[in-house]
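A short worksheet on the structure shown next.
A single protein chain has been omitted from the complex, and every remaining protein chain is retained in its original position.
Up next is subunit A:
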Amino acid sequence: MLRYIFISVLFFLSLSVRSQVVQEVVEVPRGFTLGVNLAGPINKLFDTDRTGISFLTRINLKEDLFFIGEAGFENVNFEKTAYHYDSNGTFIRVGAEMDVLPKKEEGSKDNLLVGLQYGFALQEQGSSYFLVENGYWEDYTGRMGSNTINTHWIELSGGPRAELFKNFYMSWNLHIRVSVASNNASLMEPYIVPGFGNGDSRLNAGFSYVLEYMIPWTR
C-alpha cells in the first residue's frame, strides 16, 4: 500500500513538473485588450455619406479562446435626387473567437482567429424628402417620418492577428453576416444597418481592421 502511494505521489509530482516546464516554454499572454476598429473611418474614404467607428475588447478565457465585445456607431446622411436620407444608430457585437494557428514559433504571440458573434443594432432613420418622377404627368414629392429599427444578426469572422510591438496588436478580419430578425415596419429599408452593412440584403460581407493594446493580468 505504501509503495502504491509513493508511486502515485511521484507520478503526480512528475506531471506537475512537466506542466510547469510546458508553461515556461509556451508563454501565452493572458489579459484583456482595448482596441479600435478602423473599418468605419476606412469606409468613409470610399463613401463619404457614412460616419462611424467602433471600439472593442478581447479577453482571454483560455489560452486559445477569446471573448470579444465591440460597440460603436454609424450614421448615414445624404441628399440624392430620388430622396434625402438620415440614419443614426449604434450597435454591439459579442461572441467568441478561437485561435486556430496550429504551430507557433517559440515566443510568438500571433493568432489566427476564427469567431462566431451575435450582433444587435438600434437605429433611427427617416427621409425628409423624396421624389417619384413621372415623366409625363406631375411628379410626386413627399417625406417619410423617422422610425426606429432593431436588427439582430449572427456573424462568422476569421483573420490573422499579430503582435507588432510588446502588447500592441494589429488584426484584420473578414466577416460574413446574416440578419436573423428585424422589426422594420417602414416601407423604406435602412440604407446601412450599423455594424451589419447593406440594409437591402440579409447576407453581407464586411471587414474589420483593428489596432488593440493588451493589458496583461498574468505574466
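Definition applied: contacts are C-beta pairs under 8 Å (C-beta built on N, C-alpha and C of every residue); 3 or more make two chains touch, one makes a residue touch a chain; residues count from 1.
Simple rule for what comes next: contacts and distances are computed from a predicted model.
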*Per UniProt, what's the omitted chain called: "Tripartite tricarboxylate transporter permease", "Xanthine dehydrogenase family protein molybdopterin-binding subunit", "CheW-like domain-containing protein" or "Lipoprotein"?*
"Lipoprotein"
*Candidates A:Leu116, A:Leu174 or A:Ile215 - the one touching the absent chain*: A:Leu174
*Return the single residue from A:Gly35, A:Gly72, A:Gly119 or A:Gly199 that touches the missing chain.*
A:Gly199
*What residues on subunit A make contact with the chain left out of this view?*
42-43, 46, 80, 82-83, 130-140, 160, 162, 164-165, 170, 172, 174, 187-189, 191, 198-200, 207, 209
